[in-house]
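Report on one structure; see the data block that follows.
One chain of protein is taken out of this complex; the other chains stay put.
Entry: chain A
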C-alpha cells in the first residue's frame, strides 16, 4: 500500500527514524528527495564563502573564480539498528565528479565519526551541518583548483547557470524607469554589474546609436566609473617622460567601458543598429589615430585598408574591442604616435608603404603624392612638398643611378653589361639616353656616327656597383 511520503506523514510515524527524516524534510523541502520512510537523497548547494579559483591546462593563466559548484549529493539510509547500534549508511557524490573519491571517502568518514562523537544518537542533522560547513570552505580544495579542460568547462557552465538562476529570482530597482523589476527582464552590465531592466537599456542605447552618440553607450549609472573587469595595464607607458600620457591612461581607466556588441544584442538592440554601432566605433577609433590614411578620392575619403588592418591588429593585441575604454591609439600602443611614424624608417609599417588601397572603393593610390598608383619607383612629391629623409635619399639615388624606361617610366638600374636595356615591359632602350631601340637591331643606335651614344655601347660595363657602394659614404 503506497503511502504519501510527505514530511508530515513521516513526523507522525511511530518510527524514530522516520521522525528524524521528517524533521530534515521540513528544513530542506526542496533539497531532500524522500525515498522511503528511512532513506533519502539530499542535494546540498556548494557556494563557498571565497569563490574558488579554478584553472585547466588550456584555460589561460588567469583562473576563473567559481562562486557556485555543482551540489554534493548525500544518499543516506537509516538501518533497523540505527541510531543506537548502527550508524547511518552514507554515500557522497557530485555530478560531474569534481570532488575526488579519496576526498569523498574522507568526508564520509568524518560524518561517521560524528555518530560516534554523539554517542550513537540521531546524527543526520549534524552530518548535514558538517557538510554545509565543508561546502563553505569549498571542501578545503587547494586553490587554484586545477582540473581537466572538460571538467573546467562543465564547472564554468554550472557556475554561470546558477548565477543566472539566482539573478532571475531576484527583484531589482531599475535606475531608469525607477520601477522594481523581476530578474528575468533585467540585465546586469558585464563590465560593472549595475542592473537595469532590459526594455529601458534597449531604449536608451537604441536612441544613442541612432543619434550617433556611440561613445555614450556605457553604463547608465550616474556614478559608475568602473572601467572593465580587466585589470588596468600594470606596465608604465613607453614614454615615462610624458606625464600627460600617464594621466590620460588613468582618466581612461576610470571611464566605464562602452558595451561590446554581443551585449547590445542580448539586451535586444536590433541587429542593424548593432552593426551601425560597430562601424561607428571603428570609424571613431580610426579618426582618433593621427596616422590613419584616407582615400585620395575626394568623394570617398574612407580609411585605407592598411589603416583598418592595423587598428584591428592593435585591438586584438590589446585584447579589447573598440568598445572597451574608448580610445583610438591606446596608451598600451604608443607605437602609433605621429612622432614614431615620422622617424619610423627602421621598422616597416603598412602605413609607410607608398601603395595604399582604399578600404571602401578599392582605389589604389600613392600615400605621398595622393595620385593614383604609379608604381614603387616613380619619383613623386608629397602634396605639402615635404619629403622625409628617407624619401629624399631615395630620390637622389634614383636620379644618380637609374634611367627611366621610355615606355613605363620605371627607373632601371644596370648591374653590369652593355647599354642595350630590355625593360620588364619588353621595351628595348638605351641606358645612356633613354631612346627607344628597335628590337630587331638595337645596336644601330650605338653604331651611327654623329649621335650622342656613338660607340658607347660598353660604357659603364661594370654597372653601377661602384656608385652604389660609394653612395652611403657620400651621403654620410
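What we mean here is this: a residue touches a chain if its C-beta (ideal position, glycine included) is under 8 Å from a C-beta of that chain, and two chains touch if they have at least 3 such contacts; residues count from 1.
One rule holds for everything that comes next: contacts and distances are computed from a predicted model.
Chosen from "Cell cycle checkpoint control protein", "Ribonuclease H2 subunit B", "ASTRA-associated protein 1" or "E2 ubiquitin-conjugating enzyme", the protein name that UniProt gives for the omitted chain reads "E2 ubiquitin-conjugating enzyme". Between the chain not shown and the residues A:203, A:353 or A:395, the one that touches is A:203.
Of the listed residues A:27, A:45 or A:177, the one in contact with the hidden chain in the full complex is A:177. Residues of chain A that touch the chain left out of the display are 175-179, 196, 200, 203-204, 207-208, 213, 216, 220-222, 224.
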